[in-house]
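With one protein chain removed, the remaining protein chains of the complex are shown where they sit.
Entry: chain A
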Amino acid sequence: MEIFNEVLVNGSSIQVWVALLAGVMAGMIFGALPGLSATMGVALLIPFTFDLSIMPALALLIGVYCAAVYGGSIPAILFRTPGTPASAATIFDGAVLAARGEAGKALSVAALSALVGGVIGTLLLIALTPQISRFALRFGPPEYFALATFGLSMIVAISESSVRKGLIVAVFGLLISTVGMDPLTGYPRFIYGQASLMEGMPFIPALIGLFAIAEVLSMGGLKSGNTASSESKIARFPSGSDVRRSTPTILKSSFLGTFVGATPGAGSDIAAFLAYSIARQQAGKGDKFGEGEVKGVAAPEAAKTAGTAGAMIPLLALGLPGDSVTAVLIGAFILHGVQPGPLLFQDHSGLAYSIFATVLFAHILVFIVAVSGVRILLRVNQIDRRFLQSGILILSLVGAFALRNNLADVWLALAFGVLGYALRRGGYPVAPLLLALILGPLAEENLRRALILSGGDYAIFIQRPITVVLLLAGIAALFYGLIRRRGAPA
């Protein structure tokens, strides 16, 4: 009862709501601009919270976090340019919908899925934090390797027309992901004397190149005219059947996202890609993934927002960050005198539940802002494509630079642009490349870390239940995918 009162008092403070709304608005912008990540948004707003009292300060930062993760999908759908790594998975179907003049539908489905994902994630956070955090702690190096392997087994499912081409691209992605300092010995690999590559192939410039720049390079990019000509046909909201069809996908992705987000070594981006791949793997008869399937938007959107709620679990329960954003959030919490960890629930349970409530309302506010913004956002379709595309190109290049204030990243983005264009011309799918880029380092690092722990004994992968389950699931998914493909030649 006392806790409830404290939550109520915090919730009735106008300051908290203003801070939350401001955070959500700022977060959307940070998320939507490529190169300005959720991490940066939170970090840059921390100084603004110094003069606020604790709850408004946390509300502002949580608002930024939740909104930035959603905001990345806006340019992903409208311009094929992911604002954040997690939103890259939304492009595959979202951008196709937009190109067909159904951007409004894609944006609404994204917002709705994000809302459901966020709410389910937060409810799990409230109800099961101790249990989930204990489970998440059981994820050690072998488990992360198995998780990455399971994810990589989805390559067959997301390879579109040709498994062969999908595999070529995926192996190429794995190779690229070995660029940089060896994670276990520190020896630089394939960096050709470039210090900028020492920390590995920077992911956001790669995304910007593969999507935004490749789009401009492909001749359609600079054609004049705009996509708003068929205004009357634009569906602004999903049809009832779209919602009904996607509901199971949204629910599954939300649970998956929460758990993946809760493991301290994997964040929203991995959650989004896994959810998209699994949705594709389980595609039903009428589903047209890659050709504007609403489920293809719903799955990653639900998973990534659920992932943000999931990442709060180790943060609050253990005082351990689940991803780079929560690492920054922990610093901010500590600066405001809140020490996340088991003691938070013991000594300041009122505060802990106020934080839960803030997360919940942040997701609801994100939804409201997102849906009311759809109308305004669709206006961009009235701009001449050439001006729009050159604007996006400039913003993308600035974004590639802004991430690390490093000019080398701009050249990388341009190189990836040429690569993306070549892949598109040759009919090679981009999805396996991204999956490999995201999961490659996770797999490599943890395979070798696990072997250090076991003294080189591979038995470590069959001695631990979670590892065995994940590895078997990966093998099953691989064969299921191959058999299905044989059954239905496409």
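What we mean here is this: a residue touches a chain if its C-beta (ideal position, glycine included) is under 8 Å from a C-beta of that chain, and two chains touch if they have at least 3 such contacts; residues count from 1.
One rule holds for everything that comes next: contacts and distances are computed from a predicted model.
Tell me the UniProt name of the left-out chain, picking from "Tripartite tricarboxylate transporter substrate binding protein", "N-methylhydantoinase (ATP-hydrolyzing)", "Anti-sigma-K factor RskA" or "3-oxoacyl-[acyl-carrier-protein] synthase-1".
"Tripartite tricarboxylate transporter substrate binding protein"
Sort through A:A127, A:L175, A:A195 or A:A422 and give me the one touching the missing partner chain.
In the complete complex, the chain left out is touched by residue A:A195.
Considering the complete complex, identify which of A:V169, A:L397 or A:L419 is in touch with the unshown chain.
A:L397
Which one touches the absent chain: A:V243, A:A327, A:A415 or A:V468?
In the complete complex, the chain left out is touched by residue A:A327.
Given the contact definition stated above, which residue among A:V9, A:A127, A:L184 or A:I475 touches the chain not shown here?
Checking each option in A:V9, A:A127, A:L184 or A:I475, the one touching the absent chain turns out to be A:L184.
Which of these touches the unseen chain: A:G151, A:G265, A:G292 or A:G399?
A:G265
Which parts of chain A face the unshown chain closely enough to count as touching?
39-40, 42-44, 46-47, 137-141, 181-188, 195-199, 202, 222, 224, 264-265, 314, 318-321, 324, 327-328, 330-331, 334-337, 339-343, 386-387, 390, 393-394, 397, 401, 404-408, 410, 445, 449, 452-453, 455
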